[in-house]
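Just dropping this structure here.
Excluded from the complex is one protein chain; the other protein chains are retained at their positions.
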Amino acid sequence: MRRALIAGVATAALSAGMAHAQDLTFPIGEGEFNWQSFDEFSSQNDHSGETLSITGPWTGPDNDLFQSVIDYFEEATGATVNYSGSDSFEQDIVISTEAGSAPNMAVFPQPGLAADLASRGALAPLEDDTANWIAENYAAGESWVDLATFPGPDGQEALYAFPYKIDVKSIVWYVPEAFEEAGYEIPETMEDLKALTEQIVDDGGTPWCVGLGSGAATGWPATDWVEDMMLRVNPPEVYDQWVSNEIPFDDERVVRAIEEYGYFLEDGRVAGGRQAAATTDFRDSPTGLFTFPPECYMLKQATFIPTFFPEGTEVGLDADFFYLPAYESEDLGRPVLGAGTLFAITQDSEVARTFIDFLQTPIAHEIWMAQSGFLTPYGEANPAVFPSDVQRNLNEILTSATTFRFDASDLMPGEIGAGAFWSGMVDYTTGADASEVASSIQQRWDSIQ
Amino acid sequence: MNPIIAGLVTIVVGVGGCVGYFYLSNLLLDKVIFPARGENISRNINRANAVRPWLFMFPAIFALGLYLVYPVIGSFWRSLYNRAGNEFIGFGNYQALFTSGDFQVAFFNNLLWVLVVPAASTFLGLVIAQLTDRLSWGNIAKSLIFMPMAISFVGASLIWKFVYANDPDIGLINAIRDFFGLGVIDPMLVPFWNNFFLMVILIWIQTGFAMVILSAALRGIPEETVEAAIIDGANPFQIFFRIKVPQIMGTIVVVWTTITILVLKVFDIVYTMTGGEFDTEILPSFMMDYMFRDDGIATAVAFVIMIVVLPVMIWNIVQARRELR
Partner (left out) sequence: MDNIAGSKSSLGWAVNITVLVIVVLWLIPTVGLFVSSFRDRDQISVSGWWQAPFAVDLTFRSRAASEPVQQDGLWIYEGNLFAEDAALAQTFGEGSGEITAFGNRGTQPAAYVAGEEVDLGDGETLLVNSDGTYRFTAAEEPRRPPTVYFEAETPPEFTLDNYRTVLTADNMDLAFINTLTVTIPATVIPILIAAFAAYSLAWMDFPGRGLLIAAVVGLLVVPLQLALVPMLRLHNAIGIGQSFLGIWLAHTAFGMPLAIYLLRNYMVGLPRDIIESAKVDGATDFQVFTKIILPLSFPALAAFAIFQFLWTWNDLLVAKVFLPSDDASKVMTVKIADDLLGSRGGDWGILATAAFVSIAVPLIVFFTMQRYLVRGLLAGSVK
């Protein structure tokens, strides 16, 4: 046993040593990548012997994918990057900044948390021209700059974070074969979607799968629903006012959005009924799409959900998605709800600054794009490197959006966006009244102001 | 360095350091500082004996003071300040807590937990300890019942998912209901009783602990007292409740207290099973919701927890005082 363990450690040490000389995922100079940007970046920066520590929420396959991006940074600058991902990143980063043991950089999945840390002085502001760069180069650039600009400890607003990697939430997953056999068409408008929902019920089927269960975070999938409906019944300005609590949570426009979500929960429209929807784990919620006969026909969930499809499911063939359409009658264009991650500097250093520069090169986006699960608003990144049409179509939803808004619950203060809003939506889903739920959330918001 | 060797070395150094401290400091006290010889022999012995308890207790007091007393005092101070920690608001946080509906629910649930879980675990543990005492396969039975103790809380919550899940293809309860033609229910959504379903998980874990300790105590009961009762014609139930239980009351108190304390610290079960939704919130998980966001409120909750358990603590202190006399 002991011998085997030692051998195991030796192998681990050996492979760690080899990691340095590992092959880059895509050989430099080949393919449709923007190698010129890499060469330019490489010739301008040299940080040999320096190290950079990054923590973030990416684990498992995402960890490997980000690692593949890091490899190019290491290759270009000679620096060593230590990335460690954690599923409870949000908690870890708060503890380590509080304790003064923060890494150089942190990848925030929630702007709200980054804003909180910035106000405590735990983040270093980025340079001014970074803000200009984002505004000029990202699609809907100004909204990205706004997203990452927070007041610092002195109340002075500055750009504290760099958005990189985006998820689209306004999509509905379905099984093309099930649709085809039943003769259902992809709805182009919200009116069509509601008609389809009713038609499926009339045909004796169940249209929707909903699963809100997520341990301590139970309820978040319903907040996505409400946010999406918010963008479909109100102009984006109202959405922004809602996020910043300029209009109260129990404003009738917000209550209306909650009730729009409620439409999809009504009798027979959700698999298992409202109660089951509240406790079903969101990771189990796609299962119903793939049973015979189907337990449900549609699931609204973000771009990451195929991870939880049954083994061997091929996206594009066995399962596909469509854009959650907007009302034809409301004339609000094509709103898209999304989320994303933001890079911020938690311990200032030269290398960390250089890494932010690196994220401004097309190659830093293309490397991940060419693998999986990566969308970007950066126009210079070449869509040709996407490995499949599914990815290209997703990015297409992003780029054809007339309005893009970030997940509201990630922008609201933690007590609301990661607390009262979640619980409120659980209560609503299990049958509480929309305006009562909304006013109880507003009360909580009042109590923290 | 090879991690195994590093681990071993540190284990030896750490443990050796502790043993060394006690042995050498004791030696130093007796042989060098207050040597039990010469003209001051009796004074020296007395002095050494006065110092020795503190010598023995120093590492413990140091660790407790630094890691528990200091944060407690600091936290109490913090709980008197507002969210940002820059404004003294007296008992404002406590006031805010007791007027908040969520807190009241958590508080009430927590009282239920504190009353039910220790009582149920101790009672079951005691009964099982007695029943298995004379059984030929008693040790096997005890081991199996103790097994849940070894499972992490997160693992335990997963196990109970396979019992409670609302899908009859995953959850055992609903499979049984399905079998008898009853409708599917979701145990986590049954108002009020869902708390008890969550408590069952902790009782399931802690009964093994109570059983092991209590069965040790039962074996320590002098045989004569039991034999005398048998001669007097007492039936087995009388022997158990009138003769045995009173004799191990001290141990029962210890077990009860230990489990009570655990109940007040465990947030994992509620956290992973329901996330505190459906009115199942308890104080420790309520505190976790505020931790790192509003430390004023979070620390105030911690002190409420300490107050909830005050009766048990006083009971213990009284017990300890009585022994001293």
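Each chain carries a letter (A and B) given by its place in the written order, and its residues are counted from 1.
By definition in this document, contacts are C-beta pairs under 8 Å (C-beta built on N, C-alpha and C of every residue); 3 or more make two chains touch, one makes a residue touch a chain.
Predicted model only: the values in this text are computed from it and were never measured.
> Mind giving the shown chains that are in contact with the missing chain?
Even though it is not drawn, that chain still touches A, B.
> Using the definition of touch stated at the top, determine which of B:69, B:111 or B:190 touches the missing chain.
Counting the whole complex, the residue in contact with the absent chain is B:69.
> Write the list of chain A residues that the hidden chain touches.
5, 8-9, 12, 55, 59-63, 82, 84-88, 91-92, 95-96, 98-101, 175, 177-178, 181-182, 204-205, 281, 283-284, 287, 291-294, 308, 310-312
> When the complex is taken as a whole, what residues of chain B touch the one chain not shown?
Its contact residues with the unshown chain are 3-4, 6-7, 10-11, 14-15, 18-19, 22-23, 26, 30, 49-50, 52-54, 56-57, 59-61, 63-64, 66-72, 74-75, 128, 130-135, 138-139, 141, 143-155, 158-163, 167-172, 175, 204, 207, 209, 212-213, 216, 219-223, 226-227, 230, 236-237, 239-240, 250-251, 254, 257-258, 261, 264-265, 284, 287-288, 291, 298-299, 302, 305-306, 309, 313, 316-317, 320-321, 323-324.
Just so it is clear, only the chains that are shown with their structure count from here on.
> Would you mind pulling out the distance in Å between where the CA atoms of chain A average out and where those of chain B do?
Roughly 40 Å, centre to centre.
> Under the touch definition given earlier, write down the residues of chain A that touch chain B in their complex.
For this pair, the touching residues of chain A are 2, 5-6, 9, 91, 94-95, 98, 116, 214-219, 272, 275-276, 278-280, 284, 413-415, 419, 422-423, 426-427, 430, 447-448.
> Using the touch definition from the top, list the residues of chain B that touch chain A in their complex.
Those in contact with chain A are residues 2-4, 83, 96, 100, 166-167, 184, 186, 188-189, 271-278, 285, 288-290, 292-294.
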